[in-house]
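Complex shown without one protein chain; remaining protein chains in place.
Read from first to last, the chains carry the letters A and B; within each, the first residue is number 1.
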Amino acid sequence: MMLHYFLRRCFLISFVFVALTVLAFSLSYLFPGDVLTNVSGLTEIRPEQRQTLIKYYALDQSLLQQYIAYLNRILDGEWGLSFSSQQPVLSEIIAVFPATMELASYALLLSFVLGIPLGLFAAVKADSFFGRLISGITLIAYSIPIFWWALLLIMLFSLTLGVLPTAGRISVLFDIPTTTGFMLPDIWLSDISYKSEAIIDALRHLLLPAVVLATFPTTVMIRFTRDSMLAVLEQSYIKTARAKGLSRAQVLYHHGLRNALLPVIRQIGLQFSTLITLAMITEVIFSWPGIGQWLLDSIYQRNYPAIQGGLLIVSCLVIVVNMLTEILHTLFNPLARKA
Amino acid sequence: MRKFRLYFEEQNRGPLTQLWQQFQRQHAAVFGLVMFSFFLLLTLLAPLITPHNPYLQNPDLLLLAPSWSDQGLVQYPFGTDDLGRDLMSRLMKGATYTFGIALVTVLGSLLMGIALGALAGMSRGVQSSIFNHVLDLALTIPSLLLAIIIVAVLGPGLWNTTWAIMLALLPQFVHGIRNAIQDTLKQDYVAAYRLDGASNWQVLRYAVLPNIWEHLTVMATMALSTAILDIAALGFLGLGAQAPTSEWGVMIADALDLIYLAPWAIALPGILVFAAVLSVNLVGDGLRTAMKKRREN
Partner (left out) sequence: MIKALLSLMVPCGSVLILSACQPDIPETIQQGMVYCAEGSPESFNPQRVTSGTTIDAISQQLYDRLLDIDPATGELLSALATDWRLSEDGKTYWFTLRPQVQFHHTGFFSPTRAFNANDVTFTFNRILQSDHPYHGVGGGNYPYFQSVDWGSLVQAVVAENSNTVRFELTRPDSSFLSNLATDFASILSAEYAAALLQQGTPELLDQRPIGTGPFFFKEYKKDQFIRYYRHPEYWRGKTELTQLVFDLVPDNAKRMAKLLTHECDVVAYPRNAELKLITERPDVEVQSQTSMNVGFWAFNTKKPPFDNVLVRKALAYAINKDAILDAVYFGYADKAKTLLPPTSWAFYHDLPEQQYDPVKAKELLAQAGYPQGFRMDIWAMPVQRLYNPNALKMAELMQADLAKIGVRASVVSFEWNSFRRKLSEYEHDSVLIGWAADNADPDNFFRPLLSCSAAESGSNRANWCDPNFDNLINQALLTADIKQRRSFYLTAQLYIDEQMPLVSIAHSKRFQAKSVKVTGVTINPYGGISMAAARKSL
């Protein structure tokens, strides 16, 4: 049964990847300009080179063969050159990717740490003042546009109070060599003498963007946990447990939590995709050098090979995470395996 | 004084009236509805009631403070921006763009969603399965990302944004409508209709649609809040409406340069976007709770 489900998921994943690559491949034609320039990324193509390049990119063959050639190039790691820097798109993506991952992970962690307890609290004490306060704050946080919220926080904490920086991952005066691309591990692994100052500086830079990015997922977590917990609390097995004589806390812990948190795991996957999108906006405001800012810059500059590569990777990431969390969810929840 | 009843009469109000009664009981939802109507009126009337021309540059009155400060003037209640354009007029016109275009995209997406959802809901077998897979794929990508992708291909601009957001909202509408239609199709009265000899179209028109429109309204409100946020976000990023259009997101991006000189130019458009989204969410939440309470009664 489990295997059957797993196979079906794998089939779905491959179908999805095919669809995504077809979309990315078609972008070379959909974007304005010369197809050869869009596919290769070279801004200056000398007439002698044209023929060789056309053969190399299989542009003189049928669309299907071009698509297969494109797939091969993608798997080889040859994603074309960026228009503006004439450097390989893939190496640029690899350079900026960890920054976004780091920001998104910390934001997700923050939304867990804040969201789940608050959601449980709101469910257990639904009609009290605090419960309603939490619901009210959640509604406000859900409705606020993220870029405006970020600007308000910057205006308050950076410009007025001056306690937090406005941009970047770490002060530029710190010379941290790049090993993993993730700032905190890199500081740890480096051999500089001022590690603790550097870590504190990095955390200061991380605080505002992570809070901003975590706002929306936290509200979703709170709502979801609360709804889920409320639904569980109404179940008969809870009433049975109470009737048996267990205290509130024991009921909550042994019976309520596991069942309430299961659907929350699924939410992680969905939240991650929203996170990536919101991260793009956050990165622009905080000048965080991640893939979101890179992709948006490429869109402004009409840097087509970069846009193609960026879209492919972001969409793939979103879908992969979704699939993974669904599989995880099904692992833990037997009921979902029927689907 | 309690209502004096001479004799006992069953009061069976229609479902709509019941809904409204439950809705009315939630003060927050009513407040949201009032705000929503305010924005709706503003959207429709803005071209007629703006005190000044939103695009008129007045080089003599640059960066005028709002009227409540010493240097402000009453004729310019919210002051002027750095090209001398009246901020209040621009904010009012902005409602047409942010709120109005959001409404248009939601309506457009809803109509397309009904068409596609009906097709999907009424079909069966392999066709249905493939469609479902494609739909699942489209659902996993967040609407803003989808909109950015479409704008990346089509290029920035207000019309392209409108299409982009319409397409980005489509998957969730199609998904919801298809599920709703399939659920309705399982009902007994639909079977009765079919036995009476109704064609597919007649089933759709007389049995399915009237029963799902409340569900549609709730979906539409959720989509509306997403649409407003997405339009403002795209405008802010420079991918949507372009300057000198006075869309609220564009106004925030323009005013970033003036963050020290005129912080109100950033605060005001943001407050309006926030209020618009809040009102839609309040109404949506209110409707959902009202429906739940109506079911319980």
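Definition applied: contacts are C-beta pairs under 8 Å (C-beta built on N, C-alpha and C of every residue); 3 or more make two chains touch, one makes a residue touch a chain.
As the structure is a computational prediction, the values presented were derived from the model and not from experiment.
A.B. asks: So one chain is hidden, and I want to know which residue out of A:Ser26, A:Thr166 or A:Thr274 touches that hidden chain in the complete assembly.
C.D. replies: If we include the chain that is not displayed, A:Thr166 is the one touching it.
A.B. asks: Could you tell me which of B:Leu45, B:Leu62, B:Leu111 or B:Ile130 touches the chain that is not displayed?
C.D. replies: B:Leu62
A.B. asks: Tell me which residue among A:Glu48, A:Asp127 or A:Asp175 touches the hidden chain in the full complex.
C.D. replies: Touching the chain that is not displayed is residue A:Asp175.
A.B. asks: In the full complex, which of A:Gln49, A:Ser84 or A:Ser135 touches the chain missing from this view?
C.D. replies: That would be A:Ser84, which touches the missing chain.
A.B. asks: Pick out the residues on chain B that sit against the missing chain.
C.D. replies: For chain B, the residues touching the absent chain are 57, 59, 62-63, 82-84, 243-244, 256-261.
A.B. asks: Kindly note down the residues of chain A that lie in touch with the hidden chain.
C.D. replies: 83-85, 113-114, 117, 121, 154, 158-159, 162-163, 165-168, 171-175, 193-194, 197, 200-201, 203-204, 207, 287, 289, 297, 300-302
Simple rule for what comes next: only the chains that are shown with their structure count from here on.
A.B. asks: Which of the residues in chain A come into contact with chain B in the complex?
C.D. replies: 12, 15-16, 19, 27, 30-31, 139-140, 142-148, 151-152, 155, 159, 270, 273-274, 276-278, 280-281, 284, 296, 299-300, 307, 311, 314-315, 318-319, 322
A.B. asks: Which residues of chain B touch chain A in the complex?
C.D. replies: 133-134, 136-137, 140-142, 144-145, 148-149, 151-153, 225, 229, 232-233, 236-239, 249, 252, 256, 259-260, 263, 266, 270, 273-274, 277-278, 281-282, 285
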